[in-house]
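Only a single protein chain was left out; the remaining protein chains are all shown in position.
In this document, chain identifiers A, B and C correspond to the written order of the chains, with residue numbering beginning at 1 in each.
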Amino acid sequence: MRALLKMERPAWLLAAAALVVLVVINGLVQKGFFAPMVLQSNLTTFLPLVLVAIGQTYVILAGDIDLSVGAVAALVNVITVSVMAALGGSAGAIAAGMAAGILVAVACGLLNGLLIAVLRLQPMVTTFGTGIIFSALALWVLPQAGLVVPDAYWSTYGGAILDVPTVLWILLLAGLFVFVLARLPFQSWLKAVGGNRSGAFQSGLPLTGIRIKAFVLSAIFAGLAALCLTGETATGDPLMGQSLGMGSISAVALGGTLLSGGVGGAMGSILGALLLGMIGNVIYFAGLPYEYQTLVQGLIVLAALAGGVVLARR
Amino acid sequence: MSDGLTSDINARPWQTKALTLLRDPLTLALLAIVVMLGIGEALSPGFARGDQIVRLLTVAALLGIAAAGQNLVILSGGAGIDLSVGALISFGAVVAGNVMNGADAAILPAILAAIAVTFLFGCVNGIGVTVIRIPPIVMTLGMMAVVQGGLVVFSQGIPSGNAAPALMNFINKPMLFGLPGILFAWLALSIAMVILLRRTSLGFAIYAIGANEQAARLVGLPVKTVRVLVFGLSGALAGLTGVMVIGYTGNSFISVGDQYMLPTIIAVVIGGTSLAGGSGGYVGTVAGAIALVLLQSLLTTLHLEVWGRQLIFGATLLVLLGMYGRQQAPRV
Amino acid sequence: MNMAIEAKSLTKTFGSVRALTEGRLRVAEGEIHALLGANGCGKSTLSKIIAGTHAPSSGSLRINGQEVSFASPRAAEDAGVALFYQELSLIPQLSVEANIFLGREPRTAVGAIDRKAMRAMAQKLIDRFGEAVGPGLRPEARVSDLQPGERQIVEILKVYAKNPRIVIMDEATAALDSRQVAVFFDFLREKRGEGVSTVFISHRLAEVFAICDRITVMRNGETVAEMTVADTTQEEVVRMMVGDIHRPQKRAAKTGTATPIFEVRNITGARFHDVSLSLAPGEILGLGGLQGQGQSALLRGLFGITPLTAGTLHLEGRACRMRRPAQAMAEGLAYVSGDRVSDSVLQGRSIYENLLAALVMREGKLWLSPRQMAPRLSAEAASLKTKYAQLSDAINTLSGGNQQKVFIARWLATQPRILLLDDPTKGIDLGAKADLFALIRDLADKGVGIILYSSEESELLDNCDRIAVFNGGAVVTELSGATLDSFHLTRAAFGES
Partner (left out) sequence: DTFKIGLSNGWVGSEWRTQMIEEAQAAAAAWADEGTTVEVVVQSANVDAQGQIGQVRNFINQGVDAIIINANSPTAFSPIFAQAAARGILVIATDAEVSSQDAIYVGIDHKEWAMQSAKWLAETLEGKGNIVAINGVAGHPANEMRVAGYREVFAEYPDIHVLNEANANWDQAQGQQVMQNLLATYPDLQGVWVQDGMAAGAWRAIMAAEKKDDIAATGEIRKDFMTVWSEENLTSGASVNPPGVMASALNVAVLKLQGREFKDDIFTGTYGNAIYLPIPFVSNENLAEKLSEAEGKPGYWSVTAAISPEEAAAFFK
């Protein structure tokens, strides 16, 4: 067992273990937690953060950070919704809206990547700055929340495909993506770039391209999260997704990825994001007075992190 | 070449000196300040008037004091960053407000109480980062939630107090040479920071730890203690900012410090301190804080749509960052 | 004779530092060519230009007769050029196999990394070093868990995994022991047979004369001579590199039975166990044996860097504990590490600050006055002939060897009573080495106790009064007096006593 823990990525297992504990607790305090409906609704709540955390992982593995994901999500949301509204609510309009959203996300990722990898600006402050710009553009596109999304879009998102809830499909596909990418050289290169940048360069890796790709991946996942949010809220809102930036970083850390880069993986981030969501649930269903909810949530997150770090050191 | 080793920095030819000066983040920040003042004055006459500049400096002082702590944390490296400063400013303000509750006599106890409490919170950050080894960004983010939650609990039923008149005058009214007291306080803090960083062993340790933690440990520097202390100081300076903020606003409320969190980081980075730790200083941060506040006011006075203001703000930030906050090229 | 490398008039300036003023190098196909010179003369800079890591400021470079200008290390690799980086190019967080094949991973049909193939290939490469490496060097081990020598071997394997036609070995043997060097040389000879050209950079002249065909000597950024090994002598080469040096005689063994200044009884820690040693004042005690047998680990344990799990320490008869470096420093110990990048350099800070580092805690002053400190520190640096422009320059403007001198000076400034040296001459040129050992003997004569670990046998034999030989984390023999020779040392190192 100890050897197992010591092996590849202990923190990955720890996030899983913590998640199991929380699921058990939640099952105890919330009756009906395991009812398919309830599970689906919880997954719907957690899914956007899960997606953003996946993308954030790749940026962090490469030793960078992306604070702009929330703003990217907002921008993609308003673009998608505006395009759908402008083209009427047909299936074609839906597809066009989604495509436009993802294209914009790619553009956002490219901008981040160019500024950071080519012009070599400091990533944290740069993505904070670009985040402000993306928010500004979102406000420009849609000055206040509104516009409706075609019924087909959000009812499909909230419903099921082949008897499997759509949100579960999305989670499974995201998981598959993570699984596949972890087996490609690219993820190893990301870690190299984050672990020892000059070493990676000296080893002949195309630093700039790798970092840009990471930012584009992050933005695409933020865009996918925005499509989910759009399905969940059936509306456009320029202020949407503001908590995704910091939330995704916490999820990545909880999932055992080192924020300094070079170590970790997106599977852990998925668990970390689910863990963060579950913490919120448990607190509520444990019947805590509301004044203590923020406090206790902060404490549990810290405790989970501390526990993970302490155990990982064994 | 191996003698005459006491050669000092002033012995360089003036060309090199001029070149270094031009690349210096401090010079760049000052340049940016002058340019923005010029633009402001051109667009809305009165923007660069003396008393308006004094008011801007007052606002910058609030940011600058909080950014001093942030600066220490970032300098000490190890991905050091303090996201809890905003929440701790709020906490400091609420504590100070409750202790002084409008009484001049209680100002000192209020300052001490606010600083003591926030110092402790800061130390807890430091302990989490050093002993338990939680990454600073997550530790302080968690602490932010805890402190905010704590404020909601704490402010229950307790009247959040008011600033004492003397404190409000100190921050808002001219004291000497037409300048309010807070500017002198900031000046004193700046001098203390520069001396701390350049001439004391604590300052040396902060740079050394930021540059190479392992090497710092091997030369006997108390790495963990210094780091805890640095986070503690960041907390305390946030608490002090909280006291000043309540003097500025007159009374405290639980989200009063939120708006300072990210600007402290930006001021530090614009001022030329590397987020990787180990290089930079406070003088640049002072310039960074002023530039940032100036930019914000400049944008306020422009008659623009909100998104336009935000766009300009973001873009200017990137330009400022691009002027010096660039990382090293892999190939030279 | 076909020329593999022909570099002409290469120059390189970093800001205002002229690192290379006239870089010339002609390496024939299939030869092993030594590139020699004192610290900071521009060897690494020249190598990096050839390997595409640095852009030259001017000059021309021909590879296999073709005029080239590599835009990146990748471009150089594609032209068959691979460089062993003096400071290593490994990713500590990744496994050995991932490092060896970084950027050229074997792939399966669907494009994923073919882990099986990669492991097998890595294992095959490691097996070339066979017995000469410890069991820790496995394909799946993380590089950060390896010892310096093992890392160096991984970097070597990484170079050869690229199947290069031209190899530059920038101090590839600096942390290798004699057995590992032997394997490495077999490798070099085999590659020579295959027509691979090798540039061999080393400060160990004996190695150069053992393996190389021709020599290029550099001085102050300039190539000053080119010759064949057969036509020259070590003395001549040294004179060309650094001028005349004072070669110390073998140290006359210290006699007398003073009470030990430092005594270690039955201590155990990570990578060593049950070690007992005693050190008399003024004595130079060597730690011998193959690379990675616990010598460095012992020194680090003694200095409080890693915990001791059993045993006792006595300083001048008084029991003491070293739980932190600060505690060890307070007792008058000093520790010079051979691992500059991770243990010593305060990156981005000035030379002054890098020199000052150990004094800060040693003197316990709150107030640091450069006016007072700078002259002391610069004198200390001068005693090792450290080459730098001014104290306020950043440390990374110095060459590797000069940096190491700064870090030694840093510790000498603390005036230690006991000096722990952990392969301190790694990357230091001959002149500086001679200065350093002269200085160490001086200190010993003043009563300082010295424990020296070196991966270079001759350093130990020339300078130590006694050598404790390590194998498998324990002392197998102590050599002194008549047994203090290469024969006994080698035999003991391989575990025969």
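Simple rule for what comes next: a contact is a pair of C-beta atoms (placed from the backbone, for glycine too) under 8 Å apart; a residue touches a chain by one contact, two chains touch by 3 or more.
Please read these numbers as outputs of a predicted model, since none were measured by experiment.
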item: Which displayed chains the hidden chain touches across the whole complex; value: A, B
item: Omitted-chain contact residue, chosen from A:Leu87, A:Leu184, A:Leu239 or A:Ala303; value: A:Leu239
item: Among A:Thr126, A:Thr166, A:Ser218 or A:Thr294, the residue in touch with the chain that has been omitted; value: A:Thr294
item: Per the touch definition above, residue among B:Ala110, B:Val245, B:Leu262 or B:Leu317 touching the missing chain; value: B:Val245
item: Residues of subunit B in contact with the chain not shown; value: 44, 46-47, 49, 51-52, 55-56, 59, 148, 152, 155-162, 172-173, 245, 248-251, 253-256, 258-259, 296-297, 300-301, 303, 306-307, 309
item: Residue ranges of subunit A at the interface with the undisplayed chain; value: 30, 32-33, 37-38, 41-42, 44-45, 48, 139, 143-148, 154, 158, 229, 232-243, 277, 280-281, 284-285, 287, 289-291, 293-294, 297
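The rule we apply is simple: only the chains that are shown with their structure count from here on.
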item: Pair joined by more contacting C-beta pairs (A-B or A-C); value: A-B
item: For subunit A paired with subunit C, centre-to-centre distance based on mean C-alpha positions, whole Å; value: 45
item: Inter-chain centre distance, subunit A versus subunit B - centres from mean C-alpha coordinates, in Å; value: 30
item: Shared interface positions of subunit B, touching two or more other chains; value: 274, 331
item: Multi-chain contact sites of subunit A, meaning residues that touch two or more partners; value: 198, 201, 258
item: Footprint of subunit B on subunit C - complex, ascending; value: 14, 16, 52-55, 72, 303, 305, 324-326, 328-330, 335, 337, 342-349, 353, 356-358, 360-362, 365-369, 374-375, 378-379, 381-382, 385-392, 410
item: In the complex with subunit A, residue positions of subunit C that touch it; value: 51, 53, 72-74, 77, 83, 85, 88-94, 98, 102-103, 105, 107, 111-113, 158
item: List of subunit B residues in touch with subunit C within their complex; value: 1-3, 5-9, 11, 16, 199-202, 204-205, 207-208, 211-212, 214-222, 274, 278-279, 331-332
